[in-house]
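A single protein chain has been omitted; all remaining protein chains appear in their positions.
Labels A, B and C are assigned to the chains in the order they are written; within every chain, residues are numbered from 1.
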């Protein structure tokens, strides 16, 4: 039963319940930053991860954008990879089998440019063994609606979730974009449309300029900002979402240390995804898991679940009780 | 007439035309980061600045938020000062006179919580000598509309500009918030409502969490992110605005070096504001001005105006012409 | 006159547990500085960390053109600062804020309270007071209440004895002197020995300062408390370093003072103690493991 004391020798329990999924710890890797897992096998034991989210998959292979595709910025980077991927057929044939052999939940990140593409993709993945959940990337332009990004409008976002929901029985995670006025509205719309969970956030729209060549530093002109720079934005978005919906939320954005990850959990996220930090330190996820364990030991907390959602926004004045007697002094 | 050559000894011409204002250079200081100018007089000659934007002023004095009001983040900081200010009356009586004696354009940043407050404030400032323009901060909650931020809705933003426009003949700069889905829509609405210029961007909504006390690091829970971390977001917002409207735009966000400032100008901004960087290096603006001069010398450009809006998003393949003959080889 | 000066590190020395003494060759600032004022240090090139860090002057030596800071390594900024070797260049801004005032009173004793690294701005002040009082022939006592978590955190202060300063030690773990809070030792000692000091100087964590303030207010002792707050500019421009304060004109109204401009030295009665939120203290366990 629930462990209440935590003797020094005990291993704290890092497992978390994420909707229907039980994860051995809340540390997942973010889509597009971990390839299909193989790329990192020299640096860590993939089975130690809470879950692996693979690079975004589309119905057909996509070549991606012309280079330059990335640029470094202050404590961050902008990418405009253009969602290059091998397509769902090659993914199922030559990427998934390796992951299926491992004891780690695999989340498949999917995207399309039309509702039909989303639906067909979800149908193809439905029932495939070894897939724990789908993560729906709604930060893509809707080509039928003049290129407006699905995830920036509650109705369009909900429609994507609906068609995916109809096409598969897999647990659904909707991945929210921060580039909106009220992220809570999108969160609510997608949950009402059948999303079991949310992940938050995708990259922040950004660009960089080279003053000598007078050109954008990315061939695509604009791209998505990620890395430590965006963590404060991601935390704010996560709180806004948590205030609006009651489903499990996965925090993403700038996570690079155990402290970063714990911040999202304290806020109320039930898991986190690590993205850009994998590029800087390919075994960072292992270090984050170990750091969380250390935190629980130091703070004498038996189960990580007991930290989730413990943010206290009320009691802001620690001296208030002991000090109120002072108010009527001189 | 227009100078076309630039001999090594020539001093490049940094002056820019910003709507009705002629600035000796495009380097302004951002509201809330430079006090009322006096705070920096030990570190630089205020008359070298393109313009000074003073701390946001309201109709009545405001105490501001309880501390902690600031927290450092990766390459940035979050502030929740709560718009502490002395109020317009004290400003006019004891802060403005000193600035009036200087040869530097003074822009007064104004904000209110109702349309009436904006209007009354603008009326009070109308006709006061030594004010070059008003900058309207629309990143404030509209208390009559359930606290929704004026600047996040095109109609509400336009209404603010309208009432201010009616109350004063001063040139108007509307300061846009990046926390919206389509900043171009807000830009268009405020320009249509009578804003002569735009400044872009205000801070990005953000927060920080302390995992040991389980409390937000700011008493106000949420605050505004500024500093180098947000520059890529500010550049993107500036480009979106420039694509939508044709009025002069002032670039703001993370500017700390001459290169940073020039990036916004190349994009098409006609001036820039330096904010957080003043805290780190109180004479950074002088260094930026000198660096721009050096840039023009090195690049042999006579007038800074010739750099503005020179971004080339078309010609992305430098080898295209010389290399096309290669295509049909092997 | 506030000065931005590029200075070089004369020496850096570890003087106690996690505590470093940094000597800077700062000719211009040393001439302007007064005890109780502070400086802002850019601990490292680049944007990590972004902001300068505030430190009190530990010693000011205008003749040698040297200033010293004594600091505790508590996070990224102070850790990187601790990595500077002799000869390294640092950009500093100072002197900032208002310093300590000399006591305006008769032969009553002077009391000082230092919690942990709060000793930093206090040591030279006490030395000066002792030197200043000695020739004046007044038999004025100086008491220092010096608390720390454990004995190895104390700074070796050789001068105390020779200067005739009475030091009352306390540690949380009882490893030296009184076991428990230094403010408790202060209250007990003052009550027992019936001392009515003419001033209390104090520097330390906010929780300690609160108890010193309460004691000073309850006993009518004039106080000079060096307080802390998170700072961005140190110049009075960002308004980030606010502390809830009493507005003498309208005591019920919300009002703030700013540590960098109105402080860092405050009188106890200026602060609305019940409204203070300590800034979150993040133990740097992940940084250094």
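Some points to look at:
Going forward, a residue touches a chain if its C-beta (ideal position, glycine included) is under 8 Å from a C-beta of that chain, and two chains touch if they have at least 3 such contacts.
Computed from a prediction, not measured in an experiment: that's the story for all the values here.
In the complete complex, the residue from A:113, A:139, A:168 or A:278 that touches the missing chain is A:278.
Summary of contacts with the chain left out: across A:57, A:74 or A:180, the touching residue is A:74. Along chain B, the points of touch with the absent chain fall at residues 74-75, 257-259, 291, 294-295, 298, 316-320, 322-324, 326-327, 329-330. For chain C, the list of residues touching the undisplayed chain reads 44, 46-48, 76, 80.
Against the chain not shown here, chain A presents residues 32-35, 39-40, 42-43, 55, 63-72, 74-77, 79, 81, 84, 210-213, 215, 217, 219, 227-228, 256, 276, 278-283.
Definition applied: only the chains that are shown with their structure count from here on.
If you average the Cα atoms of chain A and of chain B, the two centres end up 32 Å apart.
Rounded to a whole number, the gap between the C-alpha centres of chain B and chain C is 37 angstrom.
Distance between chain A and chain C, defined via averaged C-alpha coordinates, is recorded as 44 Å. Chain C has residues 47-48, 275-277, 282-283 in contact with two or more other chains. With touch defined as above, residues shared between interfaces to two or more other chains in chain A number as follows: 74-75, 259, 295, 316.
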